[in-house]
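Note that one protein chain of the assembly has been removed; the remaining protein chains are unaltered in position.
Just so it is clear, A, B, C, D, E and F label the chains in written order, and each chain counts residues from 1 on its own.
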């Protein structure tokens, strides 16, 4: 499994249904990047300038919304994941 | 519901009445972005470099004015929300 | 009323007399932006990295001079205000 | 009088004698910006991240040399002043 | 051996299998930069503004995934290594 | 005399011997900027975010080497000086 470092989080991307504008199915390239995902692993936290370590707000299983163009795509065991900093996560979908 | 992270706030956008310039109703694209909204959820606060957590100044139900181009639009349950950092909120309308 | 957040201040802009260059009254767009105003509301202060909150130097009623292109214009109750950070205020006119 | 905020200083600009290059008196626009001045008011100091306030090194009456393009020109009581941060002051001329 | 300084890590790059797009083996220059590696040495840690030193999360032998264009390539004893900051390492592959 | 502020230093520039490239004496404008000087005055030090003041490493009389394009030229009593931050000084020539 991927164990993220520091304040990073690994998520599985939730493909939102194909976008239709005026009835035409968009070619893949123009499709709005998916911005929802499920947390599959969380880092140990960020070290502050006074030496203490923060704990992350998100936990495994959380459904989240994130800034569309953040993070790095990583392929592992033939599955696509996104590794991003928790600061790029906007909200948890409860 | 959307639970914002850190120092973020979720707001519902208040559409200000359509802008008229010289009597012509502006096409949607040119309409000045709305800059008023109602707070619907607030984050737990920002972690400072000494490890303490700030509490946010705004609370659910506050009517606010914010910097026009800040935040990220998110659609949830077919409703449009804006998620922005509290630092982008200019004032509370009392 | 507008209650500014953090280290922000709400001011009412003082229109300096119309600028005349060579006797011609300037069209509105070219008019030098006014840089004087009266403080009508002040924020609660900025939170420092050690958790303490600063108190602002300006207070309601102060006449101030500010960096010309700072702040955000906000219309409230049909009146124009400018919301800016206290750090953009150069001096109090005593 | 102008009371500067924070770590700012108000100075009266000393017009250095007109610059002569090859005997021709320079038109006003090309004249090197004056970089000397007299301090007429000093701010209360800058607030540090631990909450303490610095005291400024310069005092009223000091003759100073400053980085040529720093500060903001302000006209007050028909007199030209420059408001700049103390950090833009290079040295005191003793 | 290479002993990295501060919060840096030395890794041996794992060449991922040649990329095939439409059946054509890519010329070397266009091949996606490898982003996996094995840690061969770790630095002593980063000094924080309060003087304490952080300890690194990764250790020798860890298999890691890193941001593709980070780090500096160094040739030592005829072998290629990459020296990068731990902050550029996304996750440990467990 | 010029008393520099904060972490600044006043130096007298040592004109290194004229640069000869291929036997031609370079016109003044192309001459490599001199990068050696003698310290003639030092500031009181920089205030850190915890309120303490640093003491400078250089002292009057030190011969130094500095980054070529740093500092501001100031003419005082018909003599050219350079005022620069101590951080732009590379080394003391012992």
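The rule is short, and it goes like this: a residue touches a chain if its C-beta (ideal position, glycine included) is under 8 Å from a C-beta of that chain, and two chains touch if they have at least 3 such contacts.
No experiment lies behind these values; they were computed from the predicted model shown.
Trainee: Which candidate, F:15, F:49 or F:73, sits in contact with the chain we can't see?
Mentor: Answer from the full complex: F:49 touches the omitted chain.
Trainee: Could you please point out the subunit F residues that touch the chain left off the display?
Mentor: Counting only subunit F, the missing chain is touched by 35, 48-50, 52, 54, 57-58, 65, 67-68, 86-87, 89-94.
Trainee: Mind pulling the subunit E residues that touch the left-out chain?
Mentor: Answer for subunit E: residues 1-6, 8, 10, 41, 44, 47-51, 72, 74, 76, 83 touch the chain left out.
We take it that only the chains that are shown with their structure count from here on.
Trainee: Through how few touching steps can subunit A be joined to subunit C?
Mentor: 2
Trainee: What chains touch subunit B and also subunit D?
Mentor: Expected: C.
Trainee: Same or different interface residues for subunit D and subunit F, judged by whether over half of the residue numbers are used by both?
Mentor: different
Trainee: Of all the residues in subunit D, which ones touch at least 2 other chains?
Mentor: In subunit D, 49-50 touch at least two other chains.
Trainee: So, with touch as defined above, which chain pairs make the list?
Mentor: All touching pairs, sorted by chain label, are A-B, A-E, B-C, C-D, D-F.
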